[in-house]
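Coming up: chain A.
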Amino acid sequence: MAEELRVLLQYADQINPESADDYVKVGGYKGLEKARSMDRKALIDEVKKSGLRGRGGAGFNAGMKWSFVPQDAPIKYVVCNLDEGEPGTYKDRIICEKNAQALLEGMAICGTAISSKQGYIYCRGEYPFVVELLKNAIKSAKASGALGDFDIEVRMGAGAYVCGEETALIESIEGHRGEPRFKPPFPGVEGLWAAPTVVNNVETFACLPNILANGAEWFAGIGATRYPGTKIVTLTGDIENATYFEVPTNVTLRDVIFTLGGGVKNGKKFKAVQVGGTSGAFIPEQNLDTQIDFDSMGSIGAALGSGAVFVLDETRDIVDVVTRISKFFEHESCGKCNPCREGTFRLREIMEKVNAGRGTTQDMDNLLLLSKVMQKAALCGLGQAAPIPIESTIKHFRYEYLRKI
Partner candidate 1 sequence: MISLTIDGREIQVPRGTTLLTACRQAGADIPTLCYDPDLRLAGSCRMCVVEVKGRRNLVAGCVTPAENNMVVETESPDVVESRKIILELLLARHKLTCHTCESDGSCKLQDYCYRYGVTDSRFTGEFHDGPHFSKEDANPFIKRDYDKCIMCTRCVRACEEITGAQAINVMNRGHHAKIATIFDGNLEDSPCVFCGQCIMVCPVGALTSKVAAGKGKSYQTEKVLTTCTYCGTGCTLELNVKDDKVVGVTSVRDENWSPVNRGALCVKGRFGWDFINSSDRLTTPLIRENGELRPASWDEALDFTAAKIKEIKGEHGPDSLAMFSSARVTNEENYLAQKLMRAAIGTNNVDHCARL
Partner candidate 2 sequence: MTNSINELEADAKCVFLIGTNTTENHPVIGYKIKQNVRKNGAKLVVADPRRIELAEMADVYMKFKPGTDVALINAMMNVIINEELLDKEFITNRTEGFEEMAAVIAQYTPEYAEEITEVPAEDIRKAARLYAEADTASICYAMGITQHSTGTDNVKSVCNLALLTGNLGKPGTGVNPLRGQNNVQGACDMGALPVTYPAYQKVTDSAVREKFEKAWGVSLSPNNGLTLTAAINKAYSKELKGLMVIGENPMVSDPDLKHVEEALDNLELLMVQDIFFTETARKADVVFPGVTFAETDGTFTNTERRVQRVRQAISPRGGTLPDWQILCELSKRLGYPMNYSSPEEIFDEMKTVTPSYAGMTYTRLEGKGLHWPCPNEEHMGTPVLHKEKFNRGLGLFHAIEFKDPAELPDEEYPLILSTGRNLFHYHTGTMTRRSSALNKHVPENEVQINPATAERLNIVNGEKVKVVTRRGNIEVKAKVTDIVNENVIFTYFHFSEAAANMLTNADSLDPVAGIPEYKVCAARVEKI
């Protein structure tokens, strides 16, 4: 029987997230203290050893990422990705609203590890109240002396989905058009204002205080071995308990939906679930007994991504849902690279045609061909992932398409 395991959200609603003093009372800033007492290399090794992997989407080992930062650079930056643009995702907002100080502490730990004095939080434009909250939290933390000489500034986005991509986010902080850069150079080597920059997600940073305070082994022992720790998932769609849960990473999708989530709403039958946000694959019933960790999700062609869990009941029209998603990507493509700029437009065009009952099997072939080329050749994750909902539903729900042709 699956249960919640609250680590990041342990003191949710018991402390004032803005207040550094409240946070210290429940053991906060111990991790940072520990980190500061450690040798820089030992600190990075500790984080590596914990097995903490990025909670934003790519699932890269956090300590490893930090270790790429060249130490001789005079200026380095810590950047927190709070763009949270995936529809159906709001875990980062929850972390901020319940435990903002842990985020600040995590960023300061990273700052210690890479000897950076400046952090930026890039907050999505739709969260003005979170910006306020974070500014107050930073003020409180600075006043308490907990952050020492590490400064954090909050920057606000303007609503572009692509700015969740780390290099587009950096461009946006710099005041440019939100367009991804090519990699390499990776931000760890040449990021914000051409200085080495670590970009991590809110949840990744928020894991760090406990890792330092309780030790790497403690963290590595939670959840799935290769993707340890907890994960906050947000449930949306046709689900009874449309809310968020913090779970160990070895729970199965079925547990998340049927145990914690209370099953499909109104007693209807399950049809599909999309995990990780709009660019995630649609997963049919037969794959629900998979663990939610990054690698297990990958094995069924899905991505854990941001932890969004979007449930569709038996009455939902998959083709219609995917058509809407294709419209979303057409709108959010930045337009920099050819495959994504034109590809998202043509995918939407063809999906609308199919959805309206005017499609042919040739259109489905074209969708698959275009999907393949976009995944292979697009510049950034947006263009590479945009066709996944289409490709996965043609694979698992082909009959729904054929019904409309």
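For anyone wondering why these and not others, all candidates are chains of the complex that A comes from, given by their letters.
Basically, contacts are C-beta pairs under 8 Å (C-beta built on N, C-alpha and C of every residue); 3 or more make two chains touch, one makes a residue touch a chain; residues count from 1.
These figures come from a predicted structure and were not determined experimentally.
> Which candidate, 1 or 2, sits against chain A in this complex?
1
> In their complex, what parts of chain A are in touch with candidate 1?
160, 177, 179, 182, 184, 330-346, 349-350, 353, 366, 369-370, 372-373, 375-379, 384
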